[in-house]
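Got a structure for you, questions after.
Only one protein chain is missing; all other protein chains are in place.
Lettered A, B and C in written order, each chain numbered from 1.
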Amino acid sequence: MSENETKYDDLKAVFINCSIKKDKSQSHTQLLMDRAADIMRKQGVSVEDVYVLDHRVAFGMVKDRADEGQDDEWPQIQQKIMDADILVIGSPIWLGTKSSVATLVIERMYAYSGDHNDKDQYLYYGKTGGCIITGNEDGIKHCAMDILYALGHIGYTIPPQADAGWIGEAGPGPSYGDTEWDGKQLDVPMGYDNDFTNRNTTFMAWNLMHTARMLKDNGGIPAVGNTSSGWKHVTNAQSDNPEYR
Amino acid sequence: MSENETKYDDLKAVFINCSIKKDKSQSHTQLLMDRAADIMRKQGVSVEDVYVLDHRVAFGMVKDRADEGQDDEWPQIQQKIMDADILVIGSPIWLGTKSSVATLVIERMYAYSGDHNDKDQYLYYGKTGGCIITGNEDGIKHCAMDILYALGHIGYTIPPQADAGWIGEAGPGPSYGDTEWDGKQLDVPMGYDNDFTNRNTTFMAWNLMHTARMLKDNGGIPAVGNTSSGWKHVTNAQSDNPEYR
Amino acid sequence: MSENETKYDDLKAVFINCSIKKDKSQSHTQLLMDRAADIMRKQGVSVEDVYVLDHRVAFGMVKDRADEGQDDEWPQIQQKIMDADILVIGSPIWLGTKSSVATLVIERMYAYSGDHNDKDQYLYYGKTGGCIITGNEDGIKHCAMDILYALGHIGYTIPPQADAGWIGEAGPGPSYGDTEWDGKQLDVPMGYDNDFTNRNTTFMAWNLMHTARMLKDNGGIPAVGNTSSGWKHVTNAQSDNPEYR
Partner (left out) sequence: MSENETKYDDLKAVFINCSIKKDKSQSHTQLLMDRAADIMRKQGVSVEDVYVLDHRVAFGMVKDRADEGQDDEWPQIQQKIMDADILVIGSPIWLGTKSSVATLVIERMYAYSGDHNDKDQYLYYGKTGGCIITGNEDGIKHCAMDILYALGHIGYTIPPQADAGWIGEAGPGPSYGDTEWDGKQLDVPMGYDNDFTNRNTTFMAWNLMHTARMLKDNGGIPAVGNTSSGWKHVTNAQSDNPEYR
């Protein structure tokens, strides 16, 4: 199968960078996110980038804090998430876990989980998600399991190998994309020639496109057995409890 | 949309119970797994049950310990996993984490991750997975994120809301399906009337069927950008690194 | 042994509530934190409360963002942490994990981890920490393992059973301390009569006092084998590597 047979140019993706650095240009995570975004762009996917700390995002299990007069640009970010078929969350690793900003983003997305799409499914059904994690120490899989679980829990379909990342050997050291360390120039920016990272990033980008294509062509996930109002009217776990009939 | 339009009777599922109890009849997790399995059976899915501790399964990152003269029935379980479109792992919660048996099952599945399907993708591509977790205390989401991440990492597609479970209020208490506690009869077996558990179990069962249906009709995940031998020949993260060209 | 023999009135504790609610009076976590704080107060411990969202705290692996002209009240909170022998972090559970605010607090504490105390140990050596977690669903242990690990990693000693929490049965329901649910009055505020929660909260409070007492009387952790400058001059893992001598 050639890669050219399938079209992806009707798909939209949003890449949300949850770095805790004020200045996007300092984010190592962004460098790896760009690799994945560029793969999608080359296949015609419309990719939008969000750097969360460029925005004022309020805390809370709320849709819009502006209702209470507080500064809150979340609703604009939420709109981009709703417009996109694909979501990629990028997070640095601090103390082995995803960043505070990534946690904030997930909380705000979760605040909409009572809403439904036009099939009466949870809002994020029919979309697909992945994540990119970088750090210089330890924790790609731990951060990824946390983020991917959250996305799945609110309605995203998670493709195979939907995470990619880079970390260095245990201990302090250069970060992804660094071109010097300890006063010495590096021949290749750190991690750029790591086959494992490049392969996983490629797998993730393509699997997100394949899954988004499949979901879109399928009209999303069929609305049987997974709607708030309808699940009791099809074969279900309650009616099926013999002792409970 | 009626649930009758789509056929599921060509699908196969395997439910693997990773309880640490010697005797399957004592497993509370089995009771909730049965709810999900019955939903699938009623739609015509062929469902196979495996109770791991009914088998001798060796430890190790190996495909078959029998090669070394040790008792090992894993290969028969692995065959059932390979035959199935859908995998559901059931685990009790102990000290907040998935069971030793669940960890063992994932290790053994992982030991085959170097193998490929006939499209040169990881072996588990094209399959879909979920999990059922029970305990009387705390930890559904933690166990689920761990198990679902592992399945995704080795090639499974994870549908929306692919986990379900039951726990009671913080502290010791009856387990799922118990009919008495502290000397008193319970009107309804514990948890059987929990709408949240019944709903999530129903959502999981149906979303696994929908996703398996979609993947099967699609011929699995297209083999572009996600094969060991092929990823460097399509748009990828390595070629895309400008500094590394 | 009577509880009166030992004095705790020279000890200081700080309780940091990482709720994501704007208004402290709405925080269920606060209600359980107050139980633990009151036990300490009755033994003479000086307890300080911090409600993080009453303050402007900047993101970033920085000690003080005010250096860059940004609003940042973290240094005042950091001062309270440094003054205290005991730290208790309170967090709600959202989607099974600790809150964004708890993550932010840990990041900011971590930003000081390059600093040392007057024995050349990490800054937080000699202190002891615990956590209080509430939610209505699932995740006490997962949040606790994350928070307690972080505290230990930066230098805190973690007593036995240093976490306590309350969650309800799987699914939506009343939160800790709620006095009504679904239009009905509850006889006892939710969870207040949960023996497990009360016991664990008591154990945590006392074990933090015992450990703080022990550490204070001991002059902290002896500075042998755990200082940045000194570890290579005592028996250590490097010199001990036969192949590396």
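FYI, contacts are C-beta pairs under 8 Å (C-beta built on N, C-alpha and C of every residue); 3 or more make two chains touch, one makes a residue touch a chain.
This one's a predicted model, so the numbers in the text were calculated from it and none came from an experiment.
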Residue of A:Q78, A:T128, A:S175 or A:N194 touching the missing chain in the full complex: A:N194
Contact partner of the left-out chain, one of A:A37, A:V57, A:L123 or A:I140: A:I140
Absent chain, residues of subunit A that touch it: 95-97, 138-142, 145, 165-172, 191, 194-197
Hidden partner chain, residues of subunit C it touches: 1-3, 6, 35-36, 38-39, 42-43, 122, 124-125, 141, 144-146, 148-149, 152-164, 188-189, 192-193, 195, 197-199, 201-203, 205-207, 209-211, 214-215, 218, 221-226, 231, 234-238, 240-241, 243-244
Footprint left on subunit B by the chain that the document does not show: 20-22, 53, 59-61, 65, 68, 70, 94-101, 103-104, 106-107, 110, 146, 149-150, 153-154
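Criterion: only the chains that are shown with their structure count from here on.
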Chain of greatest Cα-centre distance to subunit A: C
Subunit A and subunit C: spacing of chain centres that average the CA atoms, whole Å: 30
Interchain centroid distance [CA atoms averaged], subunit B/subunit C, Å: 35
Shared-contact residues (touching 2 or more other chains) in subunit C: 95-97
